[in-house]
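There's a structure below that I have some questions on.
Not every chain of the complex is shown here; the ones you see sit where they belong.
Going by the order they are written in, the chains are A and B; count residues from 1 in each one.
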Amino acid sequence: MTATDQPSTLLATLGGAYYTRESIFAAEQSQILESMWFCAVRCADLANPGQFRKIEVGSESVLVVRGRDGMLRAFLNVCRHRGAQLCTVSEGEVRRNIRCPYHAWTYALDGKLVAAPNIAGLTDENGAGIDRYRYGLVPVALTEWLGYAWVCLADKPPSFADTVIGDVTNRLGDPTAIDRYGIEDLQVGHREVYDVAANWKLIVENFMECYHCASIHPELVEVLPEFSKGLAAQYYVGHGAEFGSDVAGFTVDGSAGFGALPGITAEQDRRYYAITVKPTVFINLVPDHIIFHRMYPMSADRTVVECDWLYTPDVVSTGRDVSRSVELFHRVNQQDFDACERTQPAMSSRAYRHGGVLVPAEHHIAEFHQWVVSRLGAEGMNHER
Amino acid sequence: MTATDQPSTLLATLGGAYYTRESIFAAEQSQILESMWFCAVRCADLANPGQFRKIEVGSESVLVVRGRDGMLRAFLNVCRHRGAQLCTVSEGEVRRNIRCPYHAWTYALDGKLVAAPNIAGLTDENGAGIDRYRYGLVPVALTEWLGYAWVCLADKPPSFADTVIGDVTNRLGDPTAIDRYGIEDLQVGHREVYDVAANWKLIVENFMECYHCASIHPELVEVLPEFSKGLAAQYYVGHGAEFGSDVAGFTVDGSAGFGALPGITAEQDRRYYAITVKPTVFINLVPDHIIFHRMYPMSADRTVVECDWLYTPDVVSTGRDVSRSVELFHRVNQQDFDACERTQPAMSSRAYRHGGVLVPAEHHIAEFHQWVVSRLGAEGMNHER
């Protein structure tokens, strides 16, 4: 960012190259997506031993698989022999082992190499066989929290408590606030996948501010009247936006939703809290359900977003109609992603070479920009072309 | 170009890399398309206040819009706040202002920032509000001539008279010759858009010479018999190719066209004049209509060409049948663009590394090549790989 003589009420954004240049995106893959905890899958999607899901983390294909011991583990999706992808479908279930279909190298669900054709022939002149773990699947760190499996490709993953949980606590103020929603015990009532032609950081910035709410989110503002003032709910630690007095629930028409989640406090009832967990997760808390976004940045100008609507097992198992609560945030998502797609093309204009400006209600986005720049280090310098 | 011992009748062309390399195209965008006057839109297409058209000039998206004061203006198509594209459709009409749909920053048709949510909050501690023009739309220079709006993205645009008008005068000899056609008062009788898989310079070179006319333009040669000799009409200052003695009009079958344009001289009647206005315009003058080409170079190997057939208001308003005059140059266009598309793939061959050759009837193309090289400066050096 260039020092300019602009008024103190306006802060500079990142320059446009941060949203378009492939070298920046490659650095983000390496220094952010492959270095931090990345929210990968809903654990309950892999209920049975042998169930797996294949996901993209930065530039890598990662398998998350449930072991016969009931543990979830993650591995790079690559055979150690000649490099064939072990799984090419996005999800599935194996019986006991993961067998490479090319030369039949076979791995246990904990990654150990358990069989290969003529494996005895791999014993060397000293009589030593090959190390079954050294030539087993390459492991990826995995932690479960809020009912999701979070993976980290770094050799030395950062502290989960300081980063992921820290982002949530910093937002809500109280470290126990998130626990009261019991998110790990909820179930997916609906899932929607969006393919967005925009840089992932535009989606983060959009989620962080509400200056646009009056312009593009009529239904949301109807339910949360304070959003019409454009204040950044996320800027005030612990603040949740209050439902309108005539609003019965967090639904597209303000009609009643379901009973409040059992653990939440009176303070948390009739309020909406939005949380950004860097780099790729958004959590939305309302009294009766949770809206949980995970992003998959695919290229400098494309991001896939998977959004779960989570309800109590009772709501899901009895087949109650969730369509009105789903419809509210589905519209918000579409409105936001349309705005991001409209913004992406201008990132390469000379008019955005030194970026745009942040008004006071957006000033906290500057911290996100500083965080991105500091993660990229030397690779993020001097990118205003 | 390499000095070789080729015969003096053959001049070297540019090397193939000039037609294929993305770095050359980027330099052309910067040093040519975004630095010179670029013919953008037919003024009459934007008749009403608030009507706009979105066009691509080099790498930039530009809005041309008619003000409430009747003036045409051009702006970069980017909101000054967070960079959303203001317009995403290719043309349209606004009532009074241009309002960014993301956060509702709103601009008058002269570019001034006239409204924004909580704009009072942008006043700083000294009580100074923000400068409504500094944070208004980024203006782009615009000049009207021949009924077209020409725009220039350069900070200091070159002289319109020396460049655009100069190219026409150098071709026709007489600075008043073009005026006699009254092009600004004509109307579009037909418009055709071609998407050509070839570098824009191949299209210019093709237009500049007639050595190919006998090979690929049977209908044109029928109307203009001297074109069968392959002479470059554009090389001879003031020369117009004469219609064949049995030709009644500039139509696909030589049948009669319309009455001659009222202002033209006897010398100009029954003659065809072709003019290249660098970098992207071709003007074709015949007694009863004008064929006006504008190119939009999209990438090193793709160019969109928009071609207008212009007639007197009387011809257009009475709905007279223009199909036979349209058909003639439409065929010529298709024949030319096919030839350019056939040439593009060979530009990357080792056989064209040092280029091909220009025969005497093409020698004036060498001046165009020298002009391109001089515009590119250091960026165009040493590109024979």
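Operating definition for what follows: a residue touches a chain if its C-beta (ideal position, glycine included) is under 8 Å from a C-beta of that chain, and two chains touch if they have at least 3 such contacts.
Source: prediction; values computed, not measured.
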(request) Going from the 2 copies shown, figure out how many the entire complex holds in this file. (result) 3
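The rule is short, and it goes like this: only the chains that are shown with their structure count from here on.
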(message) Measuring centre to centre with CA averages, how many angstrom lie between chain A and chain B?
(response) 47
(message) Under the definition above, what is the set of chain A residues touching chain B in their complex?
(response) 7-10, 13, 16, 205, 211-212, 214-216, 229-230, 339, 342-343, 345-352, 355-362
(request) Report the residues of chain B in contact with chain A in the complex, numbered from low to high. (result) 59-61, 76-85, 88, 101-104, 116-118, 121-125, 128, 130, 135, 138, 153
